[in-house]
Every structure is written in structure tokens, then in C-alpha cells.
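A single protein chain has been omitted from the complex, and every remaining protein chain is retained in its original position.
Chain naming follows the written order as A and B, and within any one chain the residues start at number 1.
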Amino acid sequence: MFMKIPSLKSVTKKIEITNLADPELFYVPLKSYFGEMKPLVNVGQKVQQQLPLAKGKDGSLVHAPVSGEVVDLSYQINGLPHLLIQNDFANTVYINKEIESASAIADKIRLAGIAGSGGAGFPTHIKYDANQIETLIINGVECEPYLTADYALMSDEPEKILRAAHIAAKLFGAKNIVIALEKQNRELVKVFQSCIDFSDDISFKLLPNTYPQGGELQLIKAVTGKEIPKGSIPANEGVVVSNVGTLWAIYNAVENGKANTERIVTVSGTGAKKYGNFRVKIGTSVSHILNQLGIDLNQTDVVLGGPMMGNIVSDLKQPITKTSGGVLSFKKSETKENNCIQCSYCADACPQHLMPMQYASAKFDNDTKKYVQFNLSDCIECGACQYICPSNVPLMQSISEGKSLLKSLQNSVAI
Amino acid sequence: MQELVNIFVKSIFVDNMIFAYFLGMCSYLAVSKTVKTAVGLGAAVIFVLGITVPINYLLEVYVLKEGALAWLDPSFAELDLSFLSFIMFIAVIASIVQLVEMIVEKFAPALYGALGIFLPLIAVNCSILGGALFMQDRQYPNIAEATSFAIGSGVGWFLAIVAIAAIREKIKYSNVPAPLRGLGITFIITGLMGIAFMSFMGIEL
Partner (left out) sequence: MKALEKLMQSIKPKEDAKFPLAYWVWDGMYTFMFVPGHVTHKGTHVRDAIDLKRTMFTVIIALIPALLFGMWNVGNQHYIALGQEAELMDKFIFGLIKVLPLVVVSYGVGLGIEFIFAAINRHPIQEGFLVSGMLIPLTMPVEVPLWMLAVATAFAVVIGKEVFGGTGMNILNPALTARAFLFFAYPTKMSGTTVWVDTTTDQGQQVVDSFTGATALGDLATTTGSAVGVNTDVMGMFADGGVYSMFNSFMGWIPGSVGETSVVACLIGAAILLITGIGSWRIMASMTVGGLVMGYIFNAFAVNDFMTISPVHQLLLGGFMFGMVFMATDPVSAAQTNMGKIIYGFFAGFFAIMIRVFNPAYPEGVMMAILFMNVMAPMIDHYVVQANINKRLKRVKVAA
């Protein structure tokens, strides 16, 4: 049973994408899905926009968002290394011949440094290394409240997304392309249909406005009816899900030879005085965005990402990454944690049919057995349980602590 | 047949070993930390009660009761050995449990693994002796009823220990005042459970 959550999107839904002035200093995160990345440049080196800056173990790349000088290679923010670039505002562009000359589309995607823009940031070139795919699902379901970055992309640049969808579908021979949308956004169907690139193999699936409808597994279940078995991946079942933001980046890479150095970010929230969808370069700090809009940083808590899954920003230098869809500011809120009354609302709300209250009790004595027994690894951290909890039990905290506990346990076993 | 069912149900709910007579409390309190071990001990109690009570019944009827030895020789009709019943019952229970343990280990290793340490543990459990003494006290007319009583009592004990183990697992994380943690709260829970079981008290079947 999925929950209905007020979408709160209306404030930014109709606002067109606009650009935001670049900051002087960029903090490029040196982390991909598979861990830290190795810098390819040196301190003091002049870099041009779109020059590859670092490479991960799996071959994923990150590129310079602007031209300028590399100032630091391991600037720590929240324990993660960041590469600092002093912007020279010259905007000289490095012509990345490799992307254009690469013959295979999958190579182009890798060289452009594209990672899933939906949430986890899984490298797209690995995901697209698949065949025997029947259905490509375009994830236009932005189920997090407030966020409209994907919506803005779909309404402003639908032809780019369709173009990329065709490219991707051709890549792994998918016969069907399904665009999944929320019912509240059904006007987008017309927007897509009026595009030149619209063809008959594209169909639409309107889904209820519930949370977390946009989760990969939930979306596949809703669109195809398939449940992905534990330990398997969607590609084994003939399905690939791609976020509209990812497709937009693929379009830029394949058609224009441009690396993935920017994304759309929604600025909203109860504490925000200005709202909008902005085209922001990766590495722009949160404080810069909020300063540009004149939002008072003292009065608000700033959340990077959606209100359900995002985290409070403890260091305002924290940059926009390839996966952050929103910068939300909330008036400093206070909640009182009560004892669990075992109402089991959280179990009802859980899209993965888990029992989140058990994790809260497992946290008391770090009971790893209990975490495993109640299938913590199946949790997609959507936050639905904590949203619904009438006692405000910090369930997400116990879940993330449990996950890191299990991870450290696994590592120690491996050694 | 109906009488057997009545005795069975009655010894589970109405004359529950734990909540009506508070017998076998030591192992009930000690081994009820997790449901898994509680199930093991409970199963062992059912098993042992189901075996020792019928044997003690035969002993009672043919050896210990007043005039029970008349089948040997009519001159024994006056003999009353019931003063020996405690020692006899205990001896029977202890030896039977040992014997059964060996037999089970030899022929059903899986069952032995499941019951494991619990078999010798409950040889001295007072609910086992209590079962034998209740059997003597209530004077069941035949061995079938005695067995029905024994298994019913065992099931009642099983239900009680599994229920409290589940509760203890559930309250493991609750904020119990420090002096009451552990056995203290278990006693309180047992009392509250006793209140709940009082609903069956006085039912005539």
C-alpha cells in the first residue's frame, strides 16, 4: 500500500528552467557509486570546461564544470574528498574529441561521465551494458514532494528526452518505450505527443500520485507487473529504467558531444522565499545557490535532495552532485520523539513489505542478526515509514546505521 | 472420548501448570529469554510429561495405592505404599528421562538435537513431579485420561513459556526501570498474564 503524500509541487511546477550565475569556487565531489575517484589533474593545473578531472575504478568520469585552475585535490567536506576549481570565468571549452569519435554509444555515455540522476547515481554505462531488453521505462515519476526538476525537463525539452530514448532503445534493442508519469502530470502526455520524434513504439503509463512510486522496483512492478527477485537486477528481466535527467544527459553526450557537467535543481521548501528550477553546474555549493536567491541561511534547515530521502546539509559548502534534484530550505522544525506505540503504520506504508519498527528496536543493541532477519538489505530508504510514524521515531536513522553496521561487518568478514 | 477432550482443554487453560499452580517456575523464568529456546523446553516438557505420567499412573495403580498390590497376592490387600510415592515418582522420572534421552539420541538424533540440554534439565522440574502428584490426587479412572491430562498440562506449560518468551523478546528494548530489569519485570509480566488466564478459572467442563 503506497501512501498519498501532498505533492507540494505547484509552487515550482510552472516555472521554466533558468540559469544561475556560476560561483567563483567549485567543489567537485570525487566519489562515484563504486567509491572514491582518482584525480587525473594536478594542483595548479589550468583546466578547461569539460576536461576529465578524475576517474573511478569502474571507468566513470567526472569533468570540469568550468574553466579555471585546480586549487585542491582532496578538500574534505563531510569526510569526502572534493576537487576545488577556481573559476576564471573565461569559459574556454575543452573539445572532447573522444566522445565524438567513440563509435559505440555505450562508450560515449561512459566518456561523458553519465550517472543515473534519479538517486543512487549508478553509472549509466554499466547499466546500459545489457542486451535482450524488451522494455525501456522512462522514469518521469518524481514522487518526492517539492521536486519538479524532472517535470521541468519534460515540459521544456521533451524532444531531447525522446531523442535520447530512441538512442537508448536502439542500443539494447528494446521494442517498447514506456514513459511513466504521475496522474497529476498527465498534461505531459500531450507535450510528448506533439514532438516530432514521437513514434508508435512509445506508450504512456499514468500512475497514481503515491509515494514511493518512482522507486525503480516499484515502477517496474507498476508498469510491467514484474517483481524483480532478490539478488537479481532489472536487466535480467528484460527491463531497463532510466530517469529523464539521465536521458537528457545522454542526449547532450551523443548529439552534442558534451560531458555531463550540469543538471536541473529545484529550489523550494517552506523556508524558501524564492522558488524555481535552475540549471546548475555540478560542484556548485549549496550556499552559493541560496545566496544568489537571497534565502536566509540562519533561519532555515537546508536539505539537499528531496524532503523524503535527502539529508540535512550540515556544511553549506556541500556541492550539487549528479544526483541532487533539489535544494530545499525548511524553517527550523522541531519534532518530539515518542515511544513507539506499535501502530504498525510503518509496515503498512513500506513499499518493500518490511517491518521498519523492528529496525528501531534492533538499533538499541546493534543487533545485526535482527537487521538481517528482517531483510534490512531490501530497504530502499524511501523514508515512507518515518513520514507516517505518529510517534516520530527516527526510523531512517536506525536504518542507515543498520546498513553501515552490516556493511562494516561484511568488510571485516571479507578481510 | 468427550471426557478426554474435556480433561485436555481443562488442563491447558483452566488448570494451567504455570498460571493456576505456578509450577515449574524456575525453568520458566530462566529459559524464556528467546522464543526458540522456550519452544525447545516447552516441547521437552510435553514429551516428558506425556511419558512419565502414564508410567507413574501404572506405578500408582499397581504398586503404591492402598490395596494396589492385591494383584500379587490377596494378602497384600491391606498394604498401603503411598508414603513412598514421592521417592518413587522422582526415581521414575529421573530414570525414565535418562533412558528416553539415550533412546532418542540413538534412534532420533534430530529430535535429540532439538531437545538437547533441556531433557536432563527438566528431569527435576517441579511441573513434572507436579503432574505425577496431580494425577495421583485426582484419581483418574484410566490411563487414557491420565495421559490426556499429562499432555494437556504439557501443552499448557508450553503455551505459557512461549507466550512469555514472545513478550520478553518484545519488551527487550523497552525502557524498563533499572531495578526491575530482567527477572523483576518477568515476575510482573507473569502476574499480569496470570490475571489474563484467570478468565478461565472456574469453568466447569
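In the analysis below, contacts are C-beta pairs under 8 Å (C-beta built on N, C-alpha and C of every residue); 3 or more make two chains touch, one makes a residue touch a chain.
These figures come from a predicted structure and were not determined experimentally.
Undergrad: Just name the one of A:L219, A:L328, A:A362 or A:C379 that touches the chain not displayed here.
TA: Within the whole complex, the residue contacting the unshown chain is A:L328.
Undergrad: Tell me which residue among A:N338, A:N366 or A:S408 touches the hidden chain in the full complex.
TA: Hidden-chain contact among the options goes to A:N338.
Undergrad: So which bits of chain B touch the chain we can't see?
TA: Looking at chain B, the ones touching the missing chain are residues 35, 162-163, 165-167, 169-171, 174-177, 180, 185, 188-189, 191-193, 195-205.
Undergrad: Considering the entire assembly, which residues of chain A contact the chain that has been omitted?
TA: Chain A touches the chain not shown through residues 3, 5, 8, 145, 229-232, 301, 303, 307-312, 314, 328, 330, 332-344, 347-348, 355, 357, 373-375, 383, 386-392, 394-397, 400.
Criterion: only the chains that are shown with their structure count from here on.
Undergrad: What residues on chain A touch chain B, complex-wise?
TA: Within the complex, chain A contacts chain B at residues 339, 361, 364-365.
Undergrad: Which positions of chain B touch chain A when the two form their complex?
TA: 172-175
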